[in-house]
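Every protein chain of the complex appears in place save one, which is left out.
Right, chain A next:
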Amino acid sequence: MFDQSKIGQSFPSFTYQVERCKIHELNLAIGDENPIYHSKEAAQAAGYPDVPASPTTPTTFQFWGNPDFVKHLVAIGVNVMRIIHGEEEYEYLAPIYAGDVLTGVTTLVDGKSRQGKDGSSMDILTLETRYTNQNGQEVLKERQVLIVR
(Lines give C-alpha, C1' and ligand atoms only; values in the text may rest on other atoms or scores of the structure.)
Protein backbone atom coordinates (compact mmCIF):
# COMPACT_ATOMS: atom_id res chain seq x y z
CA MET A 1 0.00 0.00 0.00
CA PHE A 2 1.56 3.28 -1.06
CA ASP A 3 2.16 5.82 1.69
CA GLN A 4 -0.10 8.69 0.59
CA SER A 5 1.60 11.12 2.94
CA LYS A 6 4.46 11.26 0.41
CA ILE A 7 2.27 12.98 -2.20
CA GLY A 8 3.39 16.54 -2.78
CA GLN A 9 6.97 15.80 -1.79
CA SER A 10 9.68 17.24 -4.07
CA PHE A 11 13.13 15.74 -4.52
CA PRO A 12 16.21 17.99 -4.29
CA SER A 13 16.74 19.97 -7.52
CA PHE A 14 19.38 18.91 -10.06
CA THR A 15 21.26 20.73 -12.80
CA TYR A 16 22.05 19.42 -16.27
CA GLN A 17 23.89 20.99 -19.19
CA VAL A 18 22.27 19.88 -22.45
CA GLU A 19 25.00 18.14 -24.45
CA ARG A 20 25.21 18.25 -28.25
CA CYS A 21 26.81 14.81 -28.24
CA LYS A 22 23.98 13.29 -26.16
CA ILE A 23 21.36 14.56 -28.63
CA HIS A 24 23.46 13.05 -31.43
CA GLU A 25 23.84 9.72 -29.59
CA LEU A 26 20.17 9.44 -28.65
CA ASN A 27 19.02 10.07 -32.21
CA LEU A 28 21.60 7.65 -33.52
CA ALA A 29 20.08 4.96 -31.27
CA ILE A 30 16.54 5.92 -32.34
CA GLY A 31 17.61 5.98 -35.99
CA ASP A 32 16.55 9.58 -36.64
CA GLU A 33 19.01 10.87 -39.24
CA ASN A 34 17.69 14.44 -39.42
CA PRO A 35 21.01 16.35 -39.72
CA ILE A 36 19.92 19.09 -37.31
CA TYR A 37 20.24 16.57 -34.46
CA HIS A 38 23.73 15.54 -35.51
CA SER A 39 25.62 18.69 -36.46
CA LYS A 40 25.73 22.25 -35.18
CA GLU A 41 26.39 23.49 -38.73
CA ALA A 42 23.28 21.72 -40.09
CA ALA A 43 21.20 23.07 -37.20
CA GLN A 44 22.44 26.63 -37.80
CA ALA A 45 21.90 26.30 -41.55
CA ALA A 46 18.28 25.42 -40.71
CA GLY A 47 17.96 28.57 -38.60
CA TYR A 48 18.52 27.23 -35.08
CA PRO A 49 21.15 28.72 -32.73
CA ASP A 50 22.55 25.24 -31.96
CA VAL A 51 21.45 21.59 -32.09
CA PRO A 52 17.85 21.51 -30.80
CA ALA A 53 16.59 18.94 -28.32
CA SER A 54 14.59 16.26 -30.16
CA PRO A 55 11.15 15.38 -28.74
CA THR A 56 12.38 12.68 -26.33
CA THR A 57 15.80 14.19 -25.54
CA PRO A 58 14.45 15.16 -22.07
CA THR A 59 14.76 11.50 -21.05
CA THR A 60 18.52 12.12 -20.87
CA PHE A 61 18.04 15.08 -18.48
CA GLN A 62 16.71 12.93 -15.65
CA PHE A 63 18.92 9.85 -16.19
CA TRP A 64 22.17 11.77 -16.67
CA GLY A 65 21.41 14.91 -14.66
CA ASN A 66 19.88 13.28 -11.61
CA PRO A 67 21.88 10.18 -10.67
CA ASP A 68 20.13 10.19 -7.27
CA PHE A 69 16.68 9.77 -8.84
CA VAL A 70 16.54 6.05 -8.00
CA LYS A 71 17.70 6.77 -4.44
CA HIS A 72 14.87 9.30 -4.05
CA LEU A 73 12.35 6.74 -5.27
CA VAL A 74 13.66 4.18 -2.78
CA ALA A 75 13.38 6.82 -0.05
CA ILE A 76 9.63 7.21 -0.68
CA GLY A 77 9.20 3.44 -0.48
CA VAL A 78 9.30 2.40 -4.16
CA ASN A 79 10.66 -1.05 -5.04
CA VAL A 80 12.63 0.13 -8.07
CA MET A 81 13.16 -3.42 -9.38
CA ARG A 82 9.41 -3.70 -9.98
CA ILE A 83 8.79 -0.47 -11.89
CA ILE A 84 7.02 -0.44 -15.26
CA HIS A 85 6.91 2.80 -17.24
CA GLY A 86 3.19 3.36 -17.78
CA GLU A 87 2.93 6.80 -19.36
CA GLU A 88 5.15 9.68 -20.38
CA GLU A 89 4.12 13.22 -21.27
CA TYR A 90 6.05 16.34 -22.21
CA GLU A 91 4.76 19.87 -22.26
CA TYR A 92 7.24 21.99 -24.23
CA LEU A 93 7.13 25.59 -23.02
CA ALA A 94 10.18 26.97 -24.87
CA PRO A 95 12.82 25.52 -27.20
CA ILE A 96 15.81 23.77 -25.64
CA TYR A 97 19.22 23.80 -27.37
CA ALA A 98 22.60 22.20 -26.77
CA GLY A 99 24.50 24.30 -24.25
CA ASP A 100 21.44 25.25 -22.19
CA VAL A 101 21.82 24.70 -18.47
CA LEU A 102 18.63 23.31 -16.98
CA THR A 103 17.51 23.00 -13.41
CA GLY A 104 14.95 20.30 -12.71
CA VAL A 105 12.70 19.73 -9.74
CA THR A 106 10.75 16.48 -9.49
CA THR A 107 7.59 16.26 -7.40
CA LEU A 108 5.44 13.26 -6.58
CA VAL A 109 2.06 14.64 -7.65
CA ASP A 110 -0.06 11.51 -7.22
CA GLY A 111 0.16 8.03 -5.79
CA LYS A 112 -2.45 5.34 -5.33
CA SER A 113 -2.76 1.59 -4.88
CA ARG A 114 -4.86 -0.49 -7.26
CA GLN A 115 -5.97 -4.08 -7.37
CA GLY A 116 -4.66 -5.84 -10.50
CA LYS A 117 -6.83 -8.23 -12.57
CA ASP A 118 -5.14 -11.19 -10.87
CA GLY A 119 -5.87 -9.80 -7.41
CA SER A 120 -2.33 -8.57 -6.82
CA SER A 121 -1.81 -5.01 -5.65
CA MET A 122 0.12 -2.36 -7.54
CA ASP A 123 1.04 1.24 -6.89
CA ILE A 124 0.58 3.91 -9.53
CA LEU A 125 2.79 6.96 -9.08
CA THR A 126 2.76 10.20 -11.04
CA LEU A 127 5.92 12.28 -10.98
CA GLU A 128 6.22 15.74 -12.47
CA THR A 129 9.54 17.39 -13.29
CA ARG A 130 9.69 21.08 -14.12
CA TYR A 131 12.74 22.42 -15.92
CA THR A 132 13.97 26.01 -15.93
CA ASN A 133 16.84 27.22 -18.15
CA GLN A 134 19.84 29.47 -17.40
CA ASN A 135 17.68 32.58 -18.01
CA GLY A 136 15.13 31.53 -15.41
CA GLN A 137 12.63 30.66 -18.12
CA GLU A 138 10.42 27.60 -17.59
CA VAL A 139 11.10 25.40 -20.65
CA LEU A 140 9.58 21.99 -19.98
CA LYS A 141 7.09 20.11 -17.84
CA GLU A 142 7.49 16.35 -17.81
CA ARG A 143 5.01 13.90 -16.30
CA GLN A 144 5.64 10.23 -15.92
CA VAL A 145 3.42 7.49 -14.58
CA LEU A 146 5.25 4.60 -12.97
CA ILE A 147 3.51 1.34 -12.15
CA VAL A 148 5.08 -0.62 -9.32
CA ARG A 149 3.91 -4.23 -9.21
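Keep this in mind: contacts are C-beta pairs under 8 Å (C-beta built on N, C-alpha and C of every residue); 3 or more make two chains touch, one makes a residue touch a chain; residues count from 1.
Please note the rule applied: contacts and distances are computed from a predicted model.
Visitor: I notice the complex is incomplete. Of the names "Hydrogenase-4 membrane subunit HyfE", "Peptide ABC transporter substrate-binding protein", "NADH-quinone oxidoreductase subunit H" or "Dehydratase", which is the UniProt protein name for the chain that's not shown?
Guide: Not shown, but named in UniProt as "Dehydratase".
Visitor: Looking beyond the chains shown, say which of A:Q17, A:T60 or A:T107 touches the absent one.
Guide: A:T60
Visitor: Based on the whole complex, identify which of A:S13, A:N34 or A:S121 touches the chain you can't see.
Guide: In the full complex, the listed residue that touches the missing chain is A:N34.
Visitor: For the chain that got dropped from the picture, name the residues of chain A it touches.
Guide: Contact residues on chain A toward the absent chain are 22, 25-26, 28-39, 42, 46, 48, 52-56, 59-60, 62-64, 84-92, 95, 143.
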